[in-house]
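Every protein chain except one is present and positioned as in the full complex.
On to subunit A.
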Amino acid sequence: MDLADRIESFRQTLEEWLRGLYHGMISHPAYEKIEKEAEDAEDAFMLACFPDAFGIPSPVSYYTAELLPYLEDEFESWERRLWDRGTYLERKGQQYHF
């Protein structure tokens, strides 16, 4: 292995590390935030579909009930999130890493 190859392999390792570092410190938390935002959007969708879960009668719940078979995951995580969410403010607060 001559010098050029060793430099090349060193550069590759360095680049991989840097990318990993950047991903772990900067981009991954950002993706987490996006995912939380996506969950919030999903919650809004679920609430619009099934407001009667909170005692609010809805003209469409008869129709949105048709979606229930396809909403297993969503329904489960929706309930879970509703249970362990303190306040909406807290939830939104989690989405900011200072």
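The definition used in the following text is that a residue touches a chain if its C-beta (ideal position, glycine included) is under 8 Å from a C-beta of that chain, and two chains touch if they have at least 3 such contacts; residues count from 1.
By definition in this document, contacts and distances are computed from a predicted model.
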From "Arsenite-activated ATPase ArsA", "2-ketoglutarate ferredoxin oxidoreductase subunit beta", "non-specific serine/threonine protein kinase" or "Hydrogenase maturation factor HypA", the hidden chain's UniProt protein name: "Arsenite-activated ATPase ArsA"
Touch list for subunit A against the chain that is not drawn: 23, 27-28, 31-32, 34-35, 37-39, 41-42, 44-45, 48-50, 52-53, 57-73, 75-76, 79
